[in-house]
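Sharing a structure below in structure tokens format, with a few things to ask.
Note that one protein chain is taken out, while the other chains of the complex remain in position.
For reference, chains read A, B and C in written order, and residue numbers begin at 1 within each chain.
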């Protein structure tokens, strides 16, 4: 219980520091809005996302449809809101996958070194040798395009980055004398990893996770843009943007709304990641 | 130095084997099997049997892998399911187009990013720095397809400009070729310049914080010498690594851009093959792109040993 | 009466050097190269030498924080090298290490309280109350206050952090402590505070120290006997005053004469060693000092001198003193 309070205090403290900096504030508020949008999507969206107003196809933004309607007469605003939910869902779950595997692989490789390290890292080198979007594309095309497979593909693609980050931080923390000190006191390896190494790599890990979240959202949008990510009728900003290209001149709002939302979301996460790095890892601040 | 290079090349072998194995194994994950895709909905046992023999699917897995690799090493990537054409020559001719696009994009990104990154570092904490940093952040945040779509939208609505349709090779008609290529290159290059800008800035700042900069100032050096001779020479070394990764990223990034701008490059070939479930082509192209990526990184690492005298002693 | 707590025989710690195309082991850093010595109960044995001479590696090899390559380390009639990892881990409550750098040797994310309770939780099954009592006992010993227990290391100055490190090392009531340059990172005025603390604790808790330092003045003050190390070997060893007043080995002499004078009116006559310490990967044949020694003879390039008894517990490895 005492620990949980400590952790909460820590988080509040970090948020306070984030909000001190005007740029950090923008990132934090941006991410906050996206999160609110996706949590309360059903409450916020004025219409059902599949409901087709056949009489009002390709209507430009007005009081009734604030972002207009698409070629089936569906409300763009509602689809954008649900799109936020999908993006965030894919982002969080796929980062969860890569962070978990990355943490385990990185800790094992960094702490135990030797053969285990070589095997894990050579494997990561292999995954790293593919341009990331291409690997995601390849995996999705093999597994078949769907929401779940998109998450798995993005999760796999991001694992090497996490593994490398974790491993590098473990190695640098391991060289600190307090680890030697923990060993010389007689701590078991598992306690050294959990009590001494993990808390000290949390900062770069969190920063990496935030930045990976923006990367995952970007990759999802790209896959969906190519028709290989989220499948219709589920709304995804990427596929909405792709669809819009057919009606470019007649209905430019179809392109602008998803494009602006994609850009703002990724931008917010990147700003948040940068500010978090400044707060958590002041050494890296330049 | 030589031993370092040889070691670096030898280290490639397991990575390349790993890559090919990885691709091969992922291909086995295809639900159902390859032929079902080819046959479509109509199940035709006779045709199926023919295909099984043609593609060697009756062989055990390890043998199929070894056969595939041996053929690849001979330059034989097999034939397409759809067109029955040889894959390798097609791949090479398309690679030329993608290569041209990549180089143009990379040049555009360096021309934008490196000077801006340096200026930003030197004018740290001023409004110039803030603006450059924001542009860089946009660069890493805007997906290239979003930028491409918005750019096309803007050009068509504002200027009624439409990029020419129908690809023309550079040596057929350089002017038309460049007209076709310039927009996608701008899209890729601008997006890519974000990360280069950030890296340049932080790298130059990092060097300026080093102790030896004080020594150089203490010798009586002008700011010009400090920055252009010492800070830049040292600061640009890590950027070389980034350029390697960048070219890899570009090879992947062209998939979408080529699709949007209808450029018949390698990316488009992969995408078409994926959509048509033309697996030999997918398999071949992915292997080829990964190989190119690995080679680019090798060249970068070797280049490193020439710019950084410390490297051979590691 | 057996007064020896720790006996080291033929200790070697080598680190492989990888190189070549296939990253094969091409040689070894002879960090600690065949050294032997004895440490008496409740005394301070000092290892002194310049950076890279292997003194720190020796200290860490004794506790197997770095695994030694070969040799025998007898601690309380038991060969420490032969213990299993788990047995060694348990042994550590009796053998402790104090570090040079008080800034990096304390986990920045743990409070003093956590740092101090950790060794107790690892080695004893104590109740919370017993742990608290033990912590109060130890902070009183090292001169910290109760109010400081909830603070983090970065809220302390270098000297205070070193007090925390010392408290962490002695809280499990060990009998043997390796102090690895414990005062080198501190300012002169703080250095003496910590040295006095170490001396007091030794008397109070009947501790045996191995004291590792490059500072000859500090070593002279705190130690009963000294071993001078050069390139992984002991070149001279004996009772401290004996070494400082009648050093025999040319390296010890040079080292002592290199210490800056404490009085501007008494300029010392210096023995200046030429050049740098040779690489420990390929230590020279013969005497490790032969390339830098003023009194080098032809034999020094060929045959490695062994430690020879000069009487009164004084041992020197030098051809000058051989019959």
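Going forward, a residue touches a chain if its C-beta (ideal position, glycine included) is under 8 Å from a C-beta of that chain, and two chains touch if they have at least 3 such contacts.
Methods note: contacts and distances are computed from a predicted model.
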Among "Heme exporter protein B", "Cation:proton antiporter", "Peptide/nickel transport system ATP-binding protein" or "NADH-quinone oxidoreductase subunit K", the omitted chain is listed in UniProt as "Peptide/nickel transport system ATP-binding protein"
Where does the absent chain touch, in terms of which shown chains it meets?
B, C
In the whole complex, not just what's shown, which of C:218, C:235 or C:287 touches the removed chain?
C:218
For a quick check of understanding: of B:63, B:85 or B:214, which residue touches the chain that isn't displayed?
B:214
Would you write out the residues of chain B that touch the absent chain, in ascending order?
210-212, 214-223, 225, 230, 233-234, 237, 307-310, 313
In the complete complex, the non-displayed chain touches which residues of chain C?
50-51, 157, 159, 187-193, 195-196, 199, 214, 216-218, 220-221, 244, 254-255, 257-265, 267, 270, 272-273, 275-276
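Here is the rule we use: only the chains that are shown with their structure count from here on.
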CA centre of chain A versus CA centre of chain C: separation in Å?
49
Taking each chain's centre as its mean C-alpha position, how far apart are chain B and chain C in Å?
54
How many angstrom lie between the CA centroids of chain A and chain B, rounded to a whole number?
22
Using the touch rule from the top, collect the residues of chain C that touch chain A in their complex.
60, 63, 65, 89-93, 96-97, 99-101, 104-110, 118-119, 122-123, 165, 168, 172
Help me check something: in the complex, which residues belonging to chain A touch chain B?
122-123, 125-127, 129-134, 137-139, 141-144, 214, 218, 221-222, 225-228, 238, 241-242, 244-245, 248-249, 252, 255-256, 258-259, 262-263, 266-267, 270-271, 274, 286
Under the touch definition given earlier, write down the residues of chain B that touch chain A in their complex.
14-15, 18-19, 22-23, 26-27, 29-31, 124, 137-138, 140-143, 145-146, 149-150, 152-153, 156-157, 201-202, 205-206, 248-249, 251-253, 255-256, 259-260, 270-271, 274-275, 282, 286, 289-290, 293-294
